[in-house]
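Only one protein chain is missing from this complex, and each of the others stays in its spot.
Then we have chain A:
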Amino acid sequence: MLGRGREAPVNHAPSHMHKDDAHEYDAPLGVVKLISAEGFEFVVDKKAAMVSNTLRNMLTSPGGFSETREGEVRFPEITTPILEKICQYFYWSLHYSRYPPPIGYLYSLLSSTSAASFYPCTNLQPYL
């Protein structure tokens, strides 16, 4: 679902990294690039992306996904406006991390984009 051929160069992890940082090598600089259906790229802090349990699993799993090893995750079925709203939600959630993030906030964000009305919200559930 998320995999797709790609010719982009691989970002190699710095060789001086300590072993304890092994789980960090996936995303250089602590950022990860999320790519929408139209090929738009959103570069977000890994910390923000990990608000999503799905992304957290991808970024921290020992074997790693080929996408996350290169610091990129493709979402061929998520349009650009929605992926941007999701990223904004990640940061909003970090900002208010002391409180449980109300899911209603995300839906209100989504309904504010015209694209959302063409997009079934249920498809987002796996990512949140």
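Observations on the structure shown:
Definition applied: a residue touches a chain if its C-beta (ideal position, glycine included) is under 8 Å from a C-beta of that chain, and two chains touch if they have at least 3 such contacts; residues count from 1.
As a working rule, contacts and distances are computed from a predicted model.
Look at the chain that isn't drawn here: its UniProt entry, checked against "Large ribosomal subunit protein bL19m", "Tubulin polyglutamylase complex subunit 1", "Ubiquitin-like domain-containing protein" or "Ribosome biogenesis protein C1orf109 homolog", names it "Ubiquitin-like domain-containing protein". Contact between chain A and the absent chain runs through residues 29-31, 36-48, 79-81, 84, 87-88, 91, 94-95, 97-98.
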